[in-house]
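One protein chain omitted, others in place.
After this line comes chain A, so read on.
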Amino acid sequence: MRDFSYLRAGSVEAARQAAALPGAMLLAGGTTLIDLAKCGVAEPDSLVDITHLKGLDKVEVSERGATIGALAKMGHVADHADIKSRFPAVSEALWQAASAQIRNMATIGGNLMQRTRCPYFRDPSNFPACNKREPGSGCSALGGVTRGHAVLGTSEACIAMYPGDLAAALVAFDAIVHLGERRVPVDDFFLVPGTTPEREHAIEPGEMITAIEIPHSAAARRSTYLKIRDRQSYEFAAASAAVGIEFEADGRTIRDLRVALGGVATKPWRARAVEEALKGKVLGPDAVRAASLLAVEGAVDHGANHYKIELAPRVVARAILKMGETA
């Protein structure tokens, strides 16, 4: 790991200014950044440590929704009583992510800035070509081992999968990212690679995530996060689904439905086609399974990741039917 200078920020304003300088990066939990510095992917000249800032680690639930401070730890938010009761999918996405140790370090703001686990991106010495790391250098994943790569939202420049769990739940429930005064819907905060895979987030130099806001909804209250992976725990999703549902008074006709996918796309992936196909319908296995196929509309595989196109609709269907069972 190349050395860097270290600055402990005394205020959000000071942190923003220091991090706007060329070669500077914000340091929160460090679970992505220090790892990538060791891999030679991140080569910051200076790190601006924001973990000692006060007042940014609170979880506040009001009539409008939940506001989660950017420095709240993943583990604390997962165990928060109001998050568990009002936003179960958010709590479940968090406790199924990473390990207990990492969840005690990683912050909510930092979680949104998590980078891909693409093994070619993470290994610059063996794979110099990576458009995400070095724009225009090519993509080593194309023609490589693609079992963990995305099938949705890919481009000719990049097929790296977005690995996070939390963001799928946030996208499903229309969360809003607070960048100081500026507000960005979380679905717009994450960018598909297109021709600029190096740009992953709608955040400008000198901006810093200060909070995430999740509005209340009946669907968020009746929600779940279903994560399927190669091993039982401490693993990224092979495919996952954040699902929330609201029924009409009859308890079986779907009034509102939210579906977002993890583990299969280049960004947290809202599956609006599934939602629209089922709204107004009576919940039933056949209708749900048929509609869930729409989750992977337009999917493109690269050989070894074809299974994700089969798996994702089944995960979606299972999650929706599980939410229906509790009617």
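Criterion: a contact is a pair of C-beta atoms (placed from the backbone, for glycine too) under 8 Å apart; a residue touches a chain by one contact, two chains touch by 3 or more; residues count from 1.
Operating definition for what follows: contacts and distances are computed from a predicted model.
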Fill in the blank from the handout: Answering from "(2Fe-2S)-binding protein", "Carbohydrate ABC transporter membrane protein 2, CUT1 family", "Cysteine desulfurase" or "GMC family oxidoreductase": the UniProt protein name of the missing subunit is "(2Fe-2S)-binding protein"
Exercise for the section: Check the options A:Ser11, A:Ser85 or A:Ser99 and report the residue that touches the missing chain. Expected result: A:Ser99
Completion exercise
Among listed residues A:Ile34, A:Val59, A:Val145 or A:Leu191, the absent chain is touched only by A:Ile34
Completion exercise
Where chain A meets the chain that is not shown, the residues are 1-6, 8, 27, 29-31, 34-35, 37-39, 45, 47, 49, 51-52, 75, 79, 98-102, 104-105, 232-234
